[in-house]
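All protein chains but one are shown at their positions in the complex.
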Amino acid sequence: MVQSDTPVLALRGVSKRFGAVQVLTGVDLDVHAGQVVALVGDNGAGKSTLVKTIAGVHPIDEGTIEWAGKQVHLNRPQDAQALGVATVYQDLALCDNLDVVANLFLGRELIRGGRLDEVAMEKRAKELLDTLSIRIPSVRIPVAALSGGQRQVVAIARALIGEPKIVILDEPTAALGVEQTAQVLDLVERLRDRGLGVILISHNMADVRAVADQVAVLRLGRNNGVFPVATTSHETIISAITGATDNAVTRRQARVADANIQASAEATK
Amino acid sequence: MVQSDTPVLALRGVSKRFGAVQVLTGVDLDVHAGQVVALVGDNGAGKSTLVKTIAGVHPIDEGTIEWAGKQVHLNRPQDAQALGVATVYQDLALCDNLDVVANLFLGRELIRGGRLDEVAMEKRAKELLDTLSIRIPSVRIPVAALSGGQRQVVAIARALIGEPKIVILDEPTAALGVEQTAQVLDLVERLRDRGLGVILISHNMADVRAVADQVAVLRLGRNNGVFPVATTSHETIISAITGATDNAVTRRQARVADANIQASAEATK
Amino acid sequence: GGSSSNSASSGGNKTIGLLLPENSSSIRYESFDKPLIEAKVKALCSECSVQYNNANNDAATQKQQFDTMVSQGIKVILLDAVNAPGTTSWITDAQKKGVKVIAYDRLASGPVSAYVSFDNEKVGELQGQALVDALGANAKSANVVMINGSETDPNAAQFKAGAHKVLDTGVGKIVYEQSGEWQPTVASQKIGAAITALGKNGFQAVYSANDGMAAAIITALKANGINNIPVGGQDAAPDAIQRILAGDQAYTIYKAYKPEAEGAATIAVDLLNGVSVGGTATASTDSAGLNIPSLLLTPVVVTKANIKDTVIADGMYKASDICTAQYADACKDAKIQ
Amino acid sequence: MSEISESAAPIPAVDPRLLVREQGLAGYLAEFKRKLRSGDLGSVPVVLGLILIAVVFQAITGKFLTAGNLSNITLYIAGPGLISVGIVFVLLLGEIDLSLGSVAGVSAAISAVLSIQHGVNEYAAAGIAVLCALAIGALHGFFFARIGVPAFVVTLAGLLGWSGLQGYVMGNTGTLNNIPNGFIANLDNYFFDDVAAAYGLAAIGVAGYLVAALLGARSRREAGLPARPVSEIALRTALLAVLAFGAAYTLNQDRGLPLALVVFLGVVVITDFVLRRTSYGRKVFAVGGGVEAARRAGINVAWVRISVFMISAGLAAVGGLFIASQSGFADKSLGSGNVLMNSIAAAVIGGTSLFGGRGKTWSALLGMLVIQSIVTGLDLQGISQSIQYMITGAVLLGAVVLDSVSRRTQKSAGRG
Partner (left out) sequence: MSEISESAAPIPAVDPRLLVREQGLAGYLAEFKRKLRSGDLGSVPVVLGLILIAVVFQAITGKFLTAGNLSNITLYIAGPGLISVGIVFVLLLGEIDLSLGSVAGVSAAISAVLSIQHGVNEYAAAGIAVLCALAIGALHGFFFARIGVPAFVVTLAGLLGWSGLQGYVMGNTGTLNNIPNGFIANLDNYFFDDVAAAYGLAAIGVAGYLVAALLGARSRREAGLPARPVSEIALRTALLAVLAFGAAYTLNQDRGLPLALVVFLGVVVITDFVLRRTSYGRKVFAVGGGVEAARRAGINVAWVRISVFMISAGLAAVGGLFIASQSGFADKSLGSGNVLMNSIAAAVIGGTSLFGGRGKTWSALLGMLVIQSIVTGLDLQGISQSIQYMITGAVLLGAVVLDSVSRRTQKSAGRG
């Protein structure tokens, strides 16, 4: 984990409003090279909105974004891409009418002699998908015909084309099978080892604890603490997310434990 | 767990093809009243396709579907709904232009004096969403403006309107926060206790083991075993899903364990 | 194929082509011109036939229909051009293939073999004069509104020019002039604007280029409480005759289709048989330096006074067509039964 | 399944991120300012555009804002406006209906031939014509919804076929004058000249709005739901009253309340109610917002589609009768030309999306007013056709640019 002093990416006091809803209020976030920052929070906490501001999808209302110490303005996805931000969106943002290969290389097609180099793209697409252990009937069917998990893998593979400096993954394993999830976690570790910054959004605490260095918690659109993973307990993080120590999670655990101690032991294994 | 001898729903030798892809081949499935059947399998195994055949979205090519012992033909979603099948689709199937209330009651609006009873629907909508611990800025904004998890909760709440006999949940907790996930698992148990049949699709083995009675594994569009949860080990199910004992999951576990025994212990907790 | 280079008179192809411009703003084309020409051709030459196409007011469509006829080997074509000044190349090319073209109703430009028509500028002059007559003694002080035909129809320009020739000196002032685009709803709105702009007493007569627009204008005037000011059109449509009987419309211009159609049919059969057309086309018209043998008919103004002697006497309409229940009394007054 | 609420975790009623509006008038104004800034203005830009057009033409011609002219405009918009209401339904589905001009034409022809040539009672003739149009709409809907032919192609075939039928029905007649003072003749030319009529209608409209708003707000408050404050209802009612009584006064200065306006407004109000307040309307929006989602919700998509094409054809038939009334007769070209394009344009200018799922029938009224105001204003000035076309194009664009710019602000602030 090679970390420099200036973060690659730093958000300072970022606010964002949609109509009558103040979605983000004064949010700070630091990501260093070679660091995996998990961004967690309740549903609707503003995680996806925050990463979209970094990706240039939604320009921020207030606050500043710094890239390697310099203030930048991210008004269009191109701006972020040019800096080296690759993003896997929660809603995937694939073109349903295009096939897998076309989606993977969209906006960065391989060209040979002025025309698309379909052969090279198709070959590279197959390699990438194999890496992520996904089985897709044909890379030439439109992504509309793929299963949820297949689509998600295509979106993840998209982010690996090009040479990003920061990779943002918004719930990348939500639709993935056990094997594919493991591959994605491996991938995150490899990205970190290669010195990239990674922002990982996930509701799965086991995954977060497995690969993240730091956990930044967002609650109702505001920062609610940044914790080093190694030294923070599961319960601390959960209560930062839900804003209470008595919540549905703890209640459920208690109830299940009461009812069936053995099943409970199995279930949390 | 009250179970009768004839299953509420029984699939026999169901096959389905899309163009050049044979997605399902001779699949059998039994669901009894008061039983939670987990349907698991790799990405693209055919789980969503299978439940769509039950929901009447895709008519089957071959095989039969029996409802309480009688053969039925499910050619349109209405057919399945009329029998008492409520479905939460993986892709949610919400109308983006309609608000939360309109989506919840779509096709089953409350009427008073010939006109929509918006007041009653809005009240009921708020209650339902509270049950599921979700915080939505306003039930009167179009669902297009909701976060991924908020959308998913809306889709789940939809299935609870009306009086279903079988509830199908296709990865209902994929986008949910820890608290919301706990609520949905509670909900599944309550549905079972009320004598409904539940089909739960999930990639999260912990969740599956926590609430399911039986686990049906699908692999490459075919049955690959049905296991009672109580007496089957985690490893058995994983290898039925991946088709191998040596897979990315086990390899990752081994590697992580090697590298950092303590972290590994934390991570699988 | 169109490879036959025999001269027309040798009688290889006994089909006469008939190309008419449209069928929505005027009923004349399919109710009069087409059947009259077909009947006359059959009468003159039993083994001849007429192939008819309608261009729906689209010049490019008409050119296709023209070319299709030429390539089928048709040797004589009666052409009522959508765009008469634009046909030079059509007729030049056709002539090279031995095809003879008769300009029907509108003077198609190019080396046509004959021309049969009414004089469109004359139509305009008659319209203007009829309006002046309808105004009577007040004409010299009358303010007049003009609703012209479509600016993309070359005939309309001629009607307009002819009418102006008379009205510019014959009446007090043209106070409002607009194109009604041959569309009744448009004409109705234009007259509404004129009423707003000039006031209900701001004008004493309305020139309408044809009967369709005149009907809409009269409706709009009545809706605004303006009754009994002279409005005139052209085409002698049956509904216009009825309005004239009822006193709502002052006049129309009757272009006797029968002599026009039958004259054209006679010339066409003559050309097919290689006979001189001089017997029918007694006049001559200058077209870009060429002297075109012509049959030029005179249009007639129809007012209440001469309905009986024109459209009824010529058999264009039966009295029963016109004298429906509502118009029975008016018919009696005009001595029509 | 209400018992599932039992274990609900307590959640605060209002999300703290929701910028809650202050109570009372102050809050109303604050919210309006916020909406203005974020471009979430609804019909306001189009209305502003309309006012601008009226003011400019008044300045140029000096006659635009006379009672007579404004009254005439209401007569001109009724026919195409009714067609436009039908188009709003079709656009809400995300489809298009190119046949409506022809359907208007063939219906007017059928009604005229029956009543004038065959002596059928005029009301019956008009009724039969509308029934024929409904059948035509059902046929279009069938080919679209059941056979799967794109609506564009079905209705293009209809555009040709029905205008052919129109010509065929009119036969050698060409033009049939309306029976003087008959039902059709009066449709677009009858005025309720008692001043009480216009004021009465205005009063009914304003009172109806007020009562509905107050009752609605009360039942929401009783159910514990956020409701519109009384001050806001009062403000809106006052605005409506100024508009309604102003219009009534103006119309009474001229010939009184036009029947055509009553019918057009009535149709707009009723269809608006159907779309926003009934489960049928909800289905139309759902199909337009996502066919597959609607289908999975158990909605009979085919039937919704067929019924919408029936509604649009039926309204086109009524519109055709109004056009016949305006021109004084039915003929072979009724409904051709710009009628269809203007009707579609009106719906779009009024804010109905071409892509389905967003719009309201009021946009037919607003859009028609914009288009007709431009045309009438230019007619008043009496400019030549070519120049008129150019100006109309430019003003049309200008009227919508206002709206688009505000929407763009909104979009850049939203998910879009």
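All chains are identified by letter, namely A, B, C and D, in their written order; residue positions are counted from 1 within each chain.
Methods note: contacts are C-beta pairs under 8 Å (C-beta built on N, C-alpha and C of every residue); 3 or more make two chains touch, one makes a residue touch a chain.
Keep in mind it's a predicted model, so treat the numbers as computed, not measured.
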item	value
Chains in view that touch the one left out, judged over the entire complex	A, B, C, D
Contact with the hidden chain (one of C:Q64, C:T169 or C:T298)	C:Q64
Which residue of D:L70, D:A125 or D:L165 touches the chain not shown here	D:L165
Candidates B:P7, B:G177 or B:G221 - the one touching the absent chain	B:G221
Chain D, residues in touch with the chain not shown (by the definition above)	94, 96, 98, 143, 147-150, 152-154, 156-168, 292, 341, 344-345, 348-349, 353-355, 385-394, 396-397, 400-401, 404-405, 407-408, 411, 416
Touch list for chain A against the chain that is not drawn	55, 57, 76-78, 81, 87, 89, 93-98, 102, 106-109, 111, 114-116, 119-120, 122-123, 126-128, 130-131, 133, 135-138, 144-145, 160-161, 163, 179, 183, 186-187, 190, 194
Where the unshown chain meets chain B, residue by residue	17-23, 25, 59, 220-221, 247-248
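To be clear about the criterion, only the chains that are shown with their structure count from here on.
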item	value
Distance from chain D to chain A - Cα centre to Cα centre, in angstrom	46
Inter-chain centre distance, chain C versus chain D - centres from mean C-alpha coordinates, in Å	40
Multi-partner residues of chain D (each touching 2 or more other chains)	9, 15, 17-18, 414-415
Residues of chain A touching at least two other chains	18-21, 247-248
